[in-house]
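I have a structure I would like to understand better, so I am pasting it below and will then ask my questions one at a time.
Here the complex is missing a single protein chain, while all its other protein chains stay put.
Per-chain residue numbering starts at 1, and chain names A, B and C are given in the order in which the chains are listed.
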Amino acid sequence: METVFSIKPLLAVLVSVAAVPFLIWSRNPNTRETWTFAAAFVKFGIVLSMLPAVLSGTQIVCKVAQVMPGMAIAFRVDALGMLFALVSSSLWIVTSAYSIGYMRGLNEHGQTRYFCFFALALSATIGVAFAANLFTLYLFYEMLSFATYPLVTHHQDQEARSSGRKYLLYIVGTSIGLVLPAMITAYALGGTLEFSTKGFLAGTGSPALLTALLFLFVFGFAKAAVMPLHSWLPAAMVAPTPVSALLHAVAVVKVGVFSVVRVITGVFGVDLLQSLHLSPVLTAVASVTILVGSFVALSQNNLKRLLAFSTIAQLSYIVLGLGLLSPKGMTGGILHIAMHAFGKITLFFCAGAIFVATGKKNISEMVGIGRRMPVTMSAFFLGSLSIIGVPPCGGFISKWYLVTGTLEANQMPILFVLLASSLLNAAYFMPVVYRAFFCTPEEALFENRVQEAPLFCVGPPVITAAISIILLFYPQPFFRLAESAVRAITGG
Amino acid sequence: MSGIVATIIAKYNYWIYICLMMIGLYAMITKRNLIKKIVGMNIFQTAIILFYVSIGAKRGGTIPIIEHAHGGQSHAVEAVHYINPLPHVLMLTAIVVAVATLGVALALAIRIYNRYRTLEEDEILSRIRGS
Amino acid sequence: MSHHFPALLVIAPLLSAFFISGAGWLNRRFCLPLAVASLGVAGLSALSLFWRVVQQGPVLYRLGGWDPPWGIAYAVDFLNAPVLVLICIVALLNLWASHRQVEEQFKEKTGAFYTLYVLMVTGLLGITVTGDAFNLYVLLEIASLSGYGLIAMGEDRAPLATLNYVYMGTIGACFYLLGIGYLYIVTGSLNMADIARILPGLYENKAVLTALIICLVGLWLKMAFFPLHVWLPNAYTFAPVPSAALIAPLMTKVMVYVMIRLMLTVFTPGYVFSTLGINDAVVWFAVIAIVMGAILALGQRDLKKMISYIIVAEVGYMVGGAWLGNRAGMTGAILHIINDALMTLCLFLAVAAITYRMKSYTFSSLKGLIRKMPFTMGAFILGGLSIIGVPPTCGFFSKWYLITGALQAGHYGFMAALLFSSLVNVVLFFRIIEIGFFEPFNEGHGHGEHGPEPMNEAPLSILVPLWIVALGLVVVGVYTSEIITHVLQFAIPKAIL
Partner (left out) sequence: MKKLGLLLVILSGALLLYATVDFPLWGDPSSPASLHVSPRYIEKTMEETSVPNIVTAVLADYRGFDTMFETTVIFGAGVVCFLLLRVLGGEEGDHYYRHLPTGVTIHVKGAKGKSLSGEFERIDMLWTPYDLVIKTACRIMIPFIQIYALYVIAHGHHSPGGGFQGGVILGASVILLAISQNLRTALRRIGEKTVGILCAIGVFIYAGTGALCLALGRNFLDYAALASVLGTDPVTARSHGILIVETGVGIAVMATMIWIYNNVSSAGRYDEGL
């Protein structure tokens, strides 16, 4: 495989950090937002400019500093990282627009701080996506934890405080308590932390030790919200909705899952996991999370909490896909990173738009809201279709591949898990949509008069919903990236 | 048994000074009066000084000042005739340090007395808790 | 001139101490420039020595022109060269940051304060650079005595805390002296290298064993190794901030350096780790130190005391790492001397800035501080992240080596203690951030732009050095590999694998 040296990955990471001083010293909100957009577009542009090279099978590398013998801060852009970076940087643009609508619509305080930490969080996300080794990944993973803390606790009230505490306890507690020792052990065993397609742990330690390490990693990256370390995610929903949208549907949770994917593919390697017979264990853990998460979601009344539990379940699809260790399943899992992101962010945007327009958070208060906010709720409908995994939305593709992956791996129970979960998804999303549109005039809590949220709040969900649909018909960039990533992993 | 006694007799200097040291240390640990602790500290330091000085002793040696100094270059000076000067030098330093520490400790005790009007540790502590 | 740097390093601050003392009587305006100039000269000497050591290897300086076992020699090698640079940097930055407070707080006694400040630095530099075991004791006393003076000038209970420090410190120094005496009795020498040459024939001698133990106990007292730490928290808490910010980063760290120096140079690693067989016990003590330090820190309600207990835990890191008996652990311990000094300095300078504005350092005075003093709190948080051990701050890397060492030695208790204390540190620092960020509570659930609270930052003379240190934490972290490959790996004898 060809490798090219370029500082583009570093630039892509640093763009949003560099924007922070400008954000702070902007004299008025409009200049500040201009800078945010500028940074977001530049970032997306840089990421996009690397796409052709990556699609053609080239790897872009960039070594920043050698911090310890055999351990460097270094970036390497491969198909997997590219896919993730593309998703998060493109969604940053949309979210920035949405943030403006939401934050101004609610007249929130501390907006400068909000945009600054948002930018930092994006830097960290791209850093994780492009990390060439476990150390760099860990560095940006931690950076993301601390950068998102002020976002989660943005309201600065008692509830935010206790949620913030829970958030940090889970995220930082696991990364220090589980990932750090696991990483050091891996370094001691393998003598390196560099991701390689075959993994660097093969043939180093006893099976028991390696199994233990794998679980330290899987549970240690608690951002992936694998049960039982998931409960920070619903708690973190106290954050302003754009934060929940980008960070808890896209950046933070996906960083967790992405880290798990990297560990499975780059640290252990498929062959090693297969020889250790760990596939059933991984899939079992993921299945439990999927089912339990979906069941819990059923009983939620708060819309954002419902979405949070849905996210918990959906994240484990990705872990599940990787855990299948079959090419199709892995393609599905990786593709799900993108598909779920676009679907879920739509849902979050809609939830926020409803809150901005009506101040309602609970599903029981949204009966008949489709009459008042038809555009928003249509987008919501499309987003939920994508999550359930039915056409005409992109979620169908990833789920299709996951299902075929289970067949390929000959894991019938998993197939049932997937199908059951799809039904559950429908069971908790469809009533919301149904009652929003099809209720008797007596039941409706809203007047039959269209009154949408501000344009900046409604536009983004429409855009992302549209992208979701487009992805079904034109999944090419993501699909090709996922395929080439899997090719690299399986050595095909 | 006789072996131990013989050792003690042959090295009784060390034994005495170590006992002295421990007396000082005991005072520092258990006494509740700040000045008594300072006294204990001084006993401890002095015992160490004596301990060092006794290292320098040499049977049959005299004080380390060369006799017939002027013109003394002619006759050979033999080490066995003079006791070891090094411990004395070192202990001059240690004495000075002990004096300096004593001065500082007393100054601190005065400050403490000015504030609490007592030098009993228990009373000071109860006064801190009371206020 | 260049080969006189080892002497100049100590002489420049020493001579200036006398001038500062005189200037304190005649014209106080000259005190600060003199102190800065002398520390600057010392710093330059330290840097050029460091450079020379890296380029050409260890440097030996004969004071008075006498050869080592008879005269006193200064030996600069890979182990102490970085510590020397560190001491100068910390002293200079702290002087920069705290000169305003010193002049406000001490008025007529400014001269005396600076005299002791410079003397303290002289003592610490001397301890680090000397190659003579007894000379080390004398310099130790200089550093301690001036330290007592600097600490006792604090508020409220400072004299009492200092007197306790005097008792404990004197016992510690006396134990060290006694240990050197024991060594002298059996070897007849005071020069470290010379003793190390003679000792291999005497490993069976009980006096050598006892000497090592009492030296160690003495040093542990001085470095506040749990359970001998009781003097430290009060002394550092009630000390004036300018003194605390000098003593807290350096005193304990230099003592750890002395311990490592004794272990590596005087009593060779072979004796310390194999013949003696107390490794495990010491590491377990370190485990207790770390755990207890962390737990006690949790119970504190003011910044300085909290940091003091963190120091107690960090001393446990270093002692434990040094006694793991392998290369990674020793590297971690030495690296942590540098890192911990910088982290502690960062935290204490932040405390200095907070105290300067708020006139208090209890947790309750931190309310709303993130809004009021964002730059100070930013640096404080950076320091906190380093203590927690978040990459790329330097605290992460020393912790990495310490954990690797624990892993290699199979000492899982130590590893668990390190992780435990990291987690406790997360709680400690985020509790402060919570207070600074959330309190006083916004009643209206954050809706509506609040009237901008006035930003009331500390003066630049504190902020600039504070941020230099804070960024230094990251820089040192990123350059860890350089430090290790060019310096520290030569500091550790090949005998340690």
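As a convention for this text, contacts are C-beta pairs under 8 Å (C-beta built on N, C-alpha and C of every residue); 3 or more make two chains touch, one makes a residue touch a chain.
Here the structure is a predicted model, which means the values were calculated and not measured.
Considering the intact complex, the chain excluded from display touches B, C. Interface with the hidden chain, as seen from chain C, comprises residues 4, 7-8, 11, 14-15, 17-19, 21-22, 24-26, 61-66, 69-72, 107-109, 112-113, 115-116, 119, 122, 126, 132, 134-135, 138-139, 141-142, 145-146, 148-149, 152-153, 159, 178, 182, 184-190, 194, 198, 205-207, 209-211, 213-214, 217.
Interface with the hidden chain, as seen from chain B, comprises residues 7, 10-15, 18-19, 21-22, 25-26, 29-30, 54-61, 63-67, 69, 72-73, 76-80, 82, 84-90, 92-93, 95-97, 99-101, 103-104, 106-108, 110-111, 114.
By our rule, only the chains that are shown with their structure count from here on.
If the chains shown are joined wherever they touch, the resulting network is a simple chain of contacts running from one end to the other without closing.
Of all chains, the one whose CA centroid is most distant from that of chain C is A. Centre-to-centre, using mean CA coordinates, chain A is 43 Å away from chain C.
Taken in their complex, chain B has these residues touching chain C: 21, 25, 28, 34, 37, 41, 44-45, 48, 51-52, 55, 86-87, 90, 93-94, 97, 100-101, 104-105, 108-109, 111-112, 115, 124, 128. Residues of chain C that touch chain B in their complex: 134, 138, 141, 145, 148-149, 152, 157, 159-160, 162-163, 166-167, 170-171, 173-174, 177-178, 181, 184-185, 190.
The part of chain A that touches chain C in the complex is made up of residues 65-69, 71, 73, 106-110, 135, 138-139, 142-143, 146, 150, 153-158, 160-161, 164-165, 168, 172-173, 176-177, 180-181, 184-185, 187-188.
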